[in-house]
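Pasting a structure below so you can have a look.
Removed from the display is one protein chain of the complex; every other protein chain stays in position.
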Amino acid sequence: MLYKRNLQLNKHGELIHLLSTEGLPRGIITQVLDTASNFVSVSDREVKKVPLLRGKSVFNLFFENSTRTRTTFDIAAKRLSADVINLDIAKSSASKGESLLDTIANLSAMAADIFVVRHGASGAPYLIAQHVAAHVHVINAGDGRHAHPTQGLLDMYTIRHFKRDFANLTVAIVGDVLHSRVARSDIHALTTLGCAEVRVVGPKTLVPADIAQMGVRVCHTLEEGIRGCDVIIMLRLQNERMSGALLPSSQEFFKSFGLTPEKLHWAKPDAIVMHPGPINRGVEIDSAVVDGQQSVILPQVTFGIAVRMAVMSIVAGNGS
Amino acid sequence: MLYKRNLQLNKHGELIHLLSTEGLPRGIITQVLDTASNFVSVSDREVKKVPLLRGKSVFNLFFENSTRTRTTFDIAAKRLSADVINLDIAKSSASKGESLLDTIANLSAMAADIFVVRHGASGAPYLIAQHVAAHVHVINAGDGRHAHPTQGLLDMYTIRHFKRDFANLTVAIVGDVLHSRVARSDIHALTTLGCAEVRVVGPKTLVPADIAQMGVRVCHTLEEGIRGCDVIIMLRLQNERMSGALLPSSQEFFKSFGLTPEKLHWAKPDAIVMHPGPINRGVEIDSAVVDGQQSVILPQVTFGIAVRMAVMSIVAGNGS
Partner (left out) sequence: MLYKRNLQLNKHGELIHLLSTEGLPRGIITQVLDTASNFVSVSDREVKKVPLLRGKSVFNLFFENSTRTRTTFDIAAKRLSADVINLDIAKSSASKGESLLDTIANLSAMAADIFVVRHGASGAPYLIAQHVAAHVHVINAGDGRHAHPTQGLLDMYTIRHFKRDFANLTVAIVGDVLHSRVARSDIHALTTLGCAEVRVVGPKTLVPADIAQMGVRVCHTLEEGIRGCDVIIMLRLQNERMSGALLPSSQEFFKSFGLTPEKLHWAKPDAIVMHPGPINRGVEIDSAVVDGQQSVILPQVTFGIAVRMAVMSIVAGNGS
């Protein structure tokens, strides 16, 4: 996928857009995580701001609704002292029949610096990155089933924070892998960082047939999937995306793949449990696990701000 | 209500959350009003900003829609130099089935400093205050029929501004008391500040049967209610909350309890007229009174910004 890698990097190999963790060199991922670790402390300070993006304009372009993800980018940009423009695209000129690229060209002409893009169509942020002016940087905040790279990077930050080294880790990704852009972004990043074993765990209807090609081990029982694991990433059961044919019921799913305190014993005693949120308690994960000692779900949220600050400050510093 | 008082104050008796004027010590109310008086002048200055909350994150969490109240908190936070995140909760993860407390836990993990909460359910801000991290402060911006403490405090500020001392005042609260969180917050604050007499005025269907227990005098005619009063607080007739059974018609209501220039003569000649807005001209109050010399409705709005600045700066300065 040389093409995609080139689009994200300039000729010096520096990050100018973040579109996918696929094709992102290990050095760039490490740069993001190292930069983020400096920003984690910013959120603990009395004055939670650094002037790195002062006078820059960050446009949140959410073609698909996501208050949660938009809020994390909003906070991250404001803590970098940027001006943030939140565009509710459903209400905008798009509804007057203007094309995506005309909307983007117009916003570029307003001297935008960063576009944060959430779009229902896989690949939309690529299309945008190919057409923006040279001074504009694009960050993918989730496109269709394709990628959610800042979630992937904050997951890597979380794993590194709690487990230090990827070389000896076994990581299980459990649940609705089929519809999950998070799973894809995690797998690419884990592979690049040299994770010893990545397992993909779920019923056959929710695991893509060709996923083994990504270098993962496919498991169709939870016990096989998480036994001896260091890290368990539970995926949200995307009720709204599934047709009834894929799953008998959410109760059935919980019985087979829902993570309970008892089943968690299959993993290593110091295994950590992650979830990208929002959580369906009692559907893919039991409340006792969410609130238990091995859960690092809330630290993920905290690290997510720092990782987004890192990505924005890095791309803004690199010319095309 | 010792329990509720403790939740608002830390062990040093300092304000850490503002949930209700009930149980708020007189010293705290006076501290808010005194602090607000310093902020009134800020809005008159060329540069209407002070750096007290620079680098702090204020989240406006409006589970119930209120552009008006949200705007006043937005302005107050920006004049304190805070970063403001406006969350339209109806659109957020809440609609994906996430629980209130999971939403709050997530936002806390983003290093929020202050949550401003408007919620349709009485008590929701208490539930939130019980569960937030130690560094987070909660301000109730209206919960069900229960309380609207910043409105109560801005009403106290307005009365003190125009009448100086509460000890000899007679204050009438007129209209739809049954559905009014403003009435409750005003009564608690007036009682704590030593107001000589508080009257509650309205038809039997719109005055709760047990309200006399709050130490107020109940009057079922406007003449009895406002005769000799120093302060008249007119309540909005909440058409949207009433079933037809409570009231024959708004015209009937206006005939009996609507404040006209003629009826205003029953009060003291220097009585002031207040209203929390938005006003229904010709329903609970005549236009000539709204725009007349005794009306202090617009000063209430101005003081409201200063009072909200005061509350935010005070709670942000106090550790749990």
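Each chain carries a letter (A and B) given by its place in the written order, and its residues are counted from 1.
Rule of thumb we're sticking to: a residue touches a chain if its C-beta (ideal position, glycine included) is under 8 Å from a C-beta of that chain, and two chains touch if they have at least 3 such contacts.
Keep in mind the model is a prediction, meaning the values are calculated, not measured.
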| field | Touch list for subunit B against the chain that is not drawn | value | 43-49, 65, 67-68, 71-72, 74-75, 78-79, 239-240, 277-281, 298-299, 301-302, 304-305
| task | Go through subunit A and note every residue touching the omitted chain. | result | 54-57, 83, 85, 87-89, 91-93, 96-99, 102-103, 105-111
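The working rule: only the chains that are shown with their structure count from here on.
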| message | From the mean C-alpha coordinate of subunit A to that of subunit B, what's the distance rounded to whole Å? | response | 41
